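For reference, the structure is listed below as structure tokens.
Only one protein chain is missing; all other protein chains are in place.
Order of writing sets the chain letters: A, B and C. Residues in each chain are counted from 1.
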Amino acid sequence: MTDQIVVARLYKTMLLIRQLELRIAEIYHTDAIKSPVHLSVGQESIAVGVCDPLEKDDIVSNTYRCHATYIAKGGDLFGMMAELYGKSTGCAGGKAGSMHLVDIKNGVMGASAVVGTTIPVATGYALAMQNEAKMTGRQRVVVALCGDGGTEEGCFYESINFAALRKLPIIFICENNRLAIHTPLEKRWATNQLCERMSTFGIQTHKIDDADVFKIRDTMINALAEIRHGTSGPIFIECATYRWLEHVGPLDDHYDDYRDKNTYQLWQDNDQISRLARMLDDQVRMEIEKEVTLTIAQIEKYAEESPYPAAEELYTHVYAS
Amino acid sequence: MTDQIVVARLYKTMLLIRQLELRIAEIYHTDAIKSPVHLSVGQESIAVGVCDPLEKDDIVSNTYRCHATYIAKGGDLFGMMAELYGKSTGCAGGKAGSMHLVDIKNGVMGASAVVGTTIPVATGYALAMQNEAKMTGRQRVVVALCGDGGTEEGCFYESINFAALRKLPIIFICENNRLAIHTPLEKRWATNQLCERMSTFGIQTHKIDDADVFKIRDTMINALAEIRHGTSGPIFIECATYRWLEHVGPLDDHYDDYRDKNTYQLWQDNDQISRLARMLDDQVRMEIEKEVTLTIAQIEKYAEESPYPAAEELYTHVYAS
Amino acid sequence: MFTQAEEIKAHAGPQKTGTRLIRYVDALREAFEEEMARDPKVFLFGLDVDDHKGIQGSTVGLQEKFGKDRVFCTPLSEDAMTGVAIGAAIAGYRPIHVHIRMDFMLLCMNQLVNMAAKSHYMYNGQVKVPLVVRTMIGRSWGQGGQHSQALHSMFMHVPGLKVVAPANAHDAKGCMIAAIRDNNPVIFIEHRLLYSTEGYVPTQPYAVPLGKARILTEGSDITIVAVSHMVMEALRAKKHLEAIDIQAEVIDPVTLWPLDMDTIMASVKKTGRLLMIDNAWLTCGASSEILTRAMEICQEEAISMPALARMGFAPTTCPTTRPLENLFYPDGRTIAVKAYQMIKGKQAKGWEPPVSAKTEIDAFKGPF
Partner (left out) sequence: MFTQAEEIKAHAGPQKTGTRLIRYVDALREAFEEEMARDPKVFLFGLDVDDHKGIQGSTVGLQEKFGKDRVFCTPLSEDAMTGVAIGAAIAGYRPIHVHIRMDFMLLCMNQLVNMAAKSHYMYNGQVKVPLVVRTMIGRSWGQGGQHSQALHSMFMHVPGLKVVAPANAHDAKGCMIAAIRDNNPVIFIEHRLLYSTEGYVPTQPYAVPLGKARILTEGSDITIVAVSHMVMEALRAKKHLEAIDIQAEVIDPVTLWPLDMDTIMASVKKTGRLLMIDNAWLTCGASSEILTRAMEICQEEAISMPALARMGFAPTTCPTTRPLENLFYPDGRTIAVKAYQMIKGKQAKGWEPPVSAKTEIDAFKGPF
């Protein structure tokens, strides 16, 4: 049986992500958050399975759909919520919004709204870490997440080739929800053989097709060990998943009829959060749920009460001194 | 035994390419050609093996190293030489130079000096031809050539995916001379498995490792038949080859010691032009050689005697009317 | 204080016979529909063009009508897809390629600048690249640094490209038709805040010739040239100024390249003042070019130098939070104050225009 402490920890983080995003969806209509939100509801097991085994000073790079990984990597929650509210206490002082969450202290690299763009940047970060390790003897690792759509951009291939060529300490994760906005995979990928293609770069690949949080976590634990001990260069992991809500915004858009409701049902039945909930003592579970609710209330209050940035902030940080 | 007519035809075109390029190398120091030249000496069998089975209205797209394919596809020789000389009678009126040869009438699409750039453009041309064939019932084919370096650009993968997705009538050829300027493949490719990678896009691939002009031609004949009959979408062919001269300019640069002289020797021993010469009757061979020499003298004279463009040509064709 | 209906009139004048009031987005859709029906070589592609939202509605129904060969979505591969468009154009087709944000065009600059802009010249007229690149710009609603750029000056800089940025439904349709028929690559800039604005559009087919500026309101005191959505802000400014008896002549260049300096200069000669409002950063922007050209023309013609000024985006990355975002953009009030100062002198700080009623910016619930 899986260690209850681990289950509880994974459950807590996944629940926090889920509840916080649902809360964001709930308050979105008030325009308190005047910034596009790309929610990860339904996809939490990837963020949590991937980030749980990471060290604080490992680095995660992600996309505009970044709440889940930001939270899972230990990003500051108050800073996140305040950022969504456009407040000066936000993780980027209100200048970045939902699509560009960042928390360097906790290893969140800074998300980008342009698909694919962070993949080479993460690769460069890994190059720096490879060099750094030669001094420190300690190998930090970068995890670069992208969507299935992200793998269609040329820079994805360019980055994989370079990372493989130089055996960089980086794990590429494709969160494959088979959608780019509303366009299904079939209209964008010539074939489904992404992992096969990646192995032609001479790198290890893993395909996880059920979003099982333990499988993802175990794969990561092994991958990290190999990379830290220098026995592997980059590793590629493709994780199937399903986006429950619309591409951007707070709504369930299954009424728009561009995707199959049966598939949705299958993924709901396979929901990893419910699964973990079932694995826990009621007592423990309710403890966690209370804590999550409390946290969300706290950060929401913090965001609400924080001030907006002053006018002169418009001109700070254009150039670094 | 291979058909003597075919052998003679292939020999003639390959010899013409070789001799013309060597003549260019010879006169280069005079500055009559004030434009960078990227010669294909040693690589002729690809251009000729690939282009020989094409129809006049099939399209070839190529790189700045474009003399060989321009000639093999039937590009106007007078226009080519005059273009190198910067004369108004050049195939582009002297505005394009050696790196941008073009002859739409004969199916030469217009070469680009930016590596990779013509690959998607050729793909778009194939898209147009796919549509056109639905009207005309006749499938023209595009051949997109690039170097091994070209396959490292993101747009190469983006183009292959799109071509495979839409089953476009295009043949991608990688002229793999294992060099990008002076940088060997080993410093640029994570692995050698390019064909394997291409097949993960669900397309047919062929790897020809000895530059055998008949093998290349036969592969093309089959590929063209399949594409014309609609039984195949894009096809990928990788051809090994060796660049005898320097990357750009007229010289043999083996004294620069960045590449192996034994390999050079092997490729010289395998020279397809000498091979074809040996397959021909002396009489036929000498006939051809005479003709080639004469042609070169004629086009050189034409280029020399043609006028430079008038000053007002600077402002023509900035915008199309 | 300045309703949308009034704005429409300001744009389109009173209703002419043979027109009807339609939205900018529908005017665009009509252009595609008519041109695709007219010319089988026209096709339209890009991310999301065939989903149920259809690029804010501008492509809805087109795939049903013209089929999957002529209206289709693509993988996320801006660079190669632009090359594909160029290749098809060279082969004699007339592609319309769509980007839902201008920011993403930074991924296909190589194809646009090195191939599309240069092919006709470089190959000495042997090929043409009749390509339309639709590209959306936006503002507001916390889109942030990478979803807010208007990069027209980069394209104006490069010989061989044309750049259009229509600000009303009439010009949207007419310029799109002209762009599709043009034998050159045309960067066609659409502002999201304009999509739902209505204007009088002829029922009969028509084209608005590229390269002609439009005088939207006549006035004798100052010429305000404004780009894209800034036209609406300039019209608001004009209203503010009217209240204190200053008459602004508002000009929409419509086409940013080639630039119709004749129309602009005729106005400037009359008013003696030129205030250029760009919907972009200033440095090396359309504003720099228009002011420099104005100055050059005055020197050439030996006429006295008008007062010249410009406004545009703040010289920063666009922040997401509303208070800073509001400061990032010029608006009707800041434009009016600037115009006022150009006329009354910089010290004239006495006047403040009233706060506007709700505008399309407040009404906007995000493009999301």
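Heads up, the rule we're going with is that contacts are C-beta pairs under 8 Å (C-beta built on N, C-alpha and C of every residue); 3 or more make two chains touch, one makes a residue touch a chain.
All of these numbers come straight from a predicted model, not from anything done at the bench.
Asker: Just to verify: which one of A:Gln43, A:Asn62 or A:Ser112 makes contact with the chain not shown?
Answerer: Selected residue, touching the omitted chain: A:Ser112.
Asker: Given the contact definition stated above, which residue among C:Asp26, C:Asp103, C:Asp171 or C:Glu325 touches the chain not shown here?
Answerer: From the options C:Asp26, C:Asp103, C:Asp171 or C:Glu325, the contact with the absent chain belongs to C:Asp103.
Asker: May I ask which residue of B:Lys34, B:Lys56 or B:Arg138 touches the chain that does not appear here?
Answerer: The missing chain is touched by B:Lys34.
Asker: Tell me, which residues in subunit A touch the chain that this view leaves out?
Answerer: Residues 59, 90-93, 95-96, 100, 102-104, 109-110, 112, 114, 117-129, 131-132, 134, 154-155, 158-159, 161-162, 165, 316-321 of subunit A touch the chain absent from view.
Asker: Counting contacts across the full complex, list the positions on subunit C that touch the omitted chain.
Answerer: Counting over the whole complex, subunit C touches the hidden chain at residues 79, 103-104, 106-107, 109-110, 113-114, 117-118, 121-122, 144-146, 149, 151, 153-154, 156-160, 257, 281, 283-289, 291-292, 295-296, 299, 305, 307-310, 315-317, 319.
Asker: Determine and list the subunit B residues touching the chain excluded from the picture.
Answerer: For subunit B, the residues touching the absent chain are 33-37, 86-87, 90, 94-100, 112-116, 149-150, 152-154, 180-183, 187-189, 248-249, 256-258, 308-309, 311, 313-315, 318.
In this section, only the chains that are shown with their structure count from here on.
Asker: Drawing the touching chains as a network, do you get a line, a ring, a star, a complete graph or other?
Answerer: complete
Asker: Could you find the chain whose CA centre sits the greatest distance from that of subunit C?
Answerer: B
Asker: Where the centres are mean C-alpha positions, what is the separation of subunit B from subunit C, in Å?
Answerer: Averaging C-alpha atoms per chain gives centres 42 Å apart.
Asker: Averaging only over C-alpha atoms, locate the centres of subunit A and subunit C and give their separation in whole Å.
Answerer: The separation of the two C-alpha centroids amounts to 36 Å.
Asker: Give me the residue numbers in subunit A that touch at least two other chains, ranges are fine.
Answerer: 152-154, 187-189
Asker: Subunit C: which residues touch two or more other chains?
Answerer: Touching at least two other chains: 74-75, 77, 79-80.
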